[in-house]
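Rest of the complex left out; these chains stay put.
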Amino acid sequence: MNKNSSNIMALAPNTSNKRETVCIFGTGDFGRALGHKMIQSGYPVVFGSRSTQASSLIPKDAEVLSHAEAAQKAAIIIIAIQRQHYNFLTPLAEVLHGKVLVDISNNLKINQYPESNAEYLAQLVPGAKVVKAFNTVSAWALQSGTLDASRQVFVCGDDMEAKQMVMDIVRALGLTPLDQGSLLAAQEIENYPLKLFPMWKFPILLSLGLSAFFFFYSLARDVIYPYVYENKDFSFFIAISIPNRICPILALILLALVYLPGVLAAIIQLYRGTKYRRFPDWLDKWMLCRKQLGLVALAFASLHVLYTLVIPIRSFVRWRISSRIISQALNNKTEPLNTTNAWLSDSYLALGILGFFLFVLLGITSLPSVSNNVNWREFRFVQSKLGYLTLILCTAHTLVYGGNRFLSPSSYRWYLPNAYMLCLIVPCIVLVVKFVLIFPCLDKPLTRIRQGWERNPQYSE
Amino acid sequence: MNKNSSNIMALAPNTSNKRETVCIFGTGDFGRALGHKMIQSGYPVVFGSRSTQASSLIPKDAEVLSHAEAAQKAAIIIIAIQRQHYNFLTPLAEVLHGKVLVDISNNLKINQYPESNAEYLAQLVPGAKVVKAFNTVSAWALQSGTLDASRQVFVCGDDMEAKQMVMDIVRALGLTPLDQGSLLAAQEIENYPLKLFPMWKFPILLSLGLSAFFFFYSLARDVIYPYVYENKDFSFFIAISIPNRICPILALILLALVYLPGVLAAIIQLYRGTKYRRFPDWLDKWMLCRKQLGLVALAFASLHVLYTLVIPIRSFVRWRISSRIISQALNNKTEPLNTTNAWLSDSYLALGILGFFLFVLLGITSLPSVSNNVNWREFRFVQSKLGYLTLILCTAHTLVYGGNRFLSPSSYRWYLPNAYMLCLIVPCIVLVVKFVLIFPCLDKPLTRIRQGWERNPQYSE
């Protein structure tokens, strides 16, 4: 290796050019995987272990020493050991003084211990600089090299320099370090990998609840009613007909719920005359899960499309059509083309297709890699302008589908209106309010408020 | 951080460990959001404000001081104020001398002012080092933490070190800094968030134009002609039948236009005998928006698929089929299976399905995150080999669909050929020329030219 740089370099030629040795305590699954990856990235690795005999599983370029010996060889020590065995570190306190200890542990439950593992480690070895990192990466992902899951590594620690050293290693391994601040953040970082789609909980629970309601509603109207009054067995409607009633209803309601909080926020801002006051908590939370609401709505819409396209293959539908044709043939009558019906049928299909198409477009732009490549204005254009257009098209699709059935008394079984009439309530409210908000007398003050103007300014800048 | 840590490090080892205080002028929306995010990332934040009374909206860990006092506390000052109020900074020139001023402002229009806001700021406070940054990030995105839109922060500035300091902050906030060069780039950076899909403009305008043409063309042939000559009201064709004629036509034409510039470029290179001369401007621009053209084509193809799959549910189609069956039944005749028709119908459907399938595959590989994970050879294989296969399949789909209708005089109404015959012109030209270019007598010199060979070398390397 050549070295011809500055003065300092000449004095300490060997150290500046090489990567620093990293020590790993623990030869378990994750310790070995991490060691392997580090050796690949050019770090000399030394394992600290109780039994120093080389195991066939330990990367062959790594040294295995006792804990104390290994610790002396490196400035950074990765603690790849479970929390319950941390106390074996106490006798090593002297060797570990001033070292950077990287806590990579995870718990089995959220908030399992009063303090985070990293803080516990910092208490046990007060002389060391503890950094939390790597706990969100899986051993399997490290080993296989194909990091299918996240490349993000959350890092936190009280010592800035120690944290920087760890972040450099993370980067050298081809991962993306994300500085999360002081060691206080360790609790949250340790909880992170235990979380299961926290933002999705509300949209999914809501849609499950609504699905259950509309399922029984449709069951009563479409299966039980004909069974009771006409003694017909339409139980097989449970497989396709009823799901295909529930899906579009939920898609439309959830899509409307994506845009409802924006409308509410506008009303609140208009009423308050300022944007500088916090929205109520529920509205804030609602706004934060709009993307998830929209994607769940898109899922229902996609199911609706599949259920609908499958209609002509259904055995029941084929039977119904052929028996209708046969009865016409036997009665020797030919119906003329009803252009009104043709118009209605074609328009609600066309509206549905266009609405679904825009909906899928919205879904694609919400993919992280796509939204990363558009600027804020483009993102807002897609999510707001195209979003409202989607809502309008889907609402129109439902309205035209209903057609003149709205007024016909035969569609009120047991005084229950058709389910899709119920689902029109929320989207119509959203669209009407949004339409009202477009009027200049409301839009102008709203725009000014959003640009920072206040009706009753309390402080100014 | 680099410079500070040299000599000072030895004298004040503790300070090097902490993040440096950042000052924010302006307690508006964006200033507060940025302050909040910085505090989260471990930066001490001090706000400079006219009224120093703490507002409930300002992050509680931040100090609020007068502008001068706040500026003294930090090396970096973020100017979260609108351009029209910049002149209040003039009296502060002395305090701001040598400081890094971060201009985060945006305009309302592209090229609103003769000079960019950042350059204006640099003129107002000549002693300071102005860096442009953060203007592409939205306050909402910063506040909510969920950065749905872009994480990219464009940074530019004349002072390298100042720029580096700002880029470090950007990185610490979990965003991705992109160095755009000197402060001259500020104009472009300020225009960036105002742009609305610049690369999409040409493909979308083109497709709108073509759509309009083919709409009126089909309207004349399919709605007005039968109305005039047969007095039939097919106005409802506007909803589905005509769009389903326009969509495949546009998909095919636009797909062919994706590959046409490549073919033209090859011809130009062969003719010139070198690749070292620039293509005409229009060709360069055309080549740069091929991806967008392809995606618009895919959108039309998807609509075509939906419109087609919906056919059997259409009320008009059901009426037509049943009236045909009834008339057959009444006339007591049963048609035998026409295997030629079965072959034609099945093959154009199969070709269409395979073509669409490959088309979707092309679309998926053009997603940024997917194309980031393939190497250049794989990307070219997919976009060129699979792309041409898609074009061949889609052209064949249209040809077989046409079948023997091409020669039948009944398909020429008002001497207008069927619209899909017109749409075959461009793809057929592309395929024929591409086929000719594959011949060794043309392919060999072309390959050599692309590897750097020149017929009449002017300079060599």
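For clarity, chains are labelled A and B in written order, and residue numbers in each chain start from 1.
One rule holds in what follows: contacts are C-beta pairs under 8 Å (C-beta built on N, C-alpha and C of every residue); 3 or more make two chains touch, one makes a residue touch a chain.
Keep in mind that what you see is a predicted model, and the values were worked out from it rather than measured.
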**Prompt:** If 2 of the identical protein chains are displayed, how many copies are present in the complete complex?
**Reply:** 3
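Keep in mind that, in the parts below, only the chains that are shown with their structure count from here on.
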**Complete:** dist(centroid_CA(subunit A), centroid_CA(subunit B)) in Å evaluates to 23
**Asked** Taking the complex as given, what residues does subunit B use to touch subunit A?
**Response** 16-19, 26-29, 40-42, 49-51, 53, 55, 57, 81, 136-138, 141, 144, 146, 148-152, 172, 174, 192-197, 233, 235-237, 239-241, 243, 299, 302-303, 306-307, 309-310, 312-316, 318-320, 322-323, 325-327, 329-330, 367-370, 372
**Prompt:** For subunit A, which residues are in contact with subunit B within the complex?
**Reply:** 159-161, 178-179, 181-182, 199, 275-278, 287-288, 291, 305, 308-309, 311-312, 321, 324-325, 328-329, 332, 334-335, 337-339, 341-347, 349-350, 353-354, 356-357, 360-361, 366-379, 381, 452, 458-461
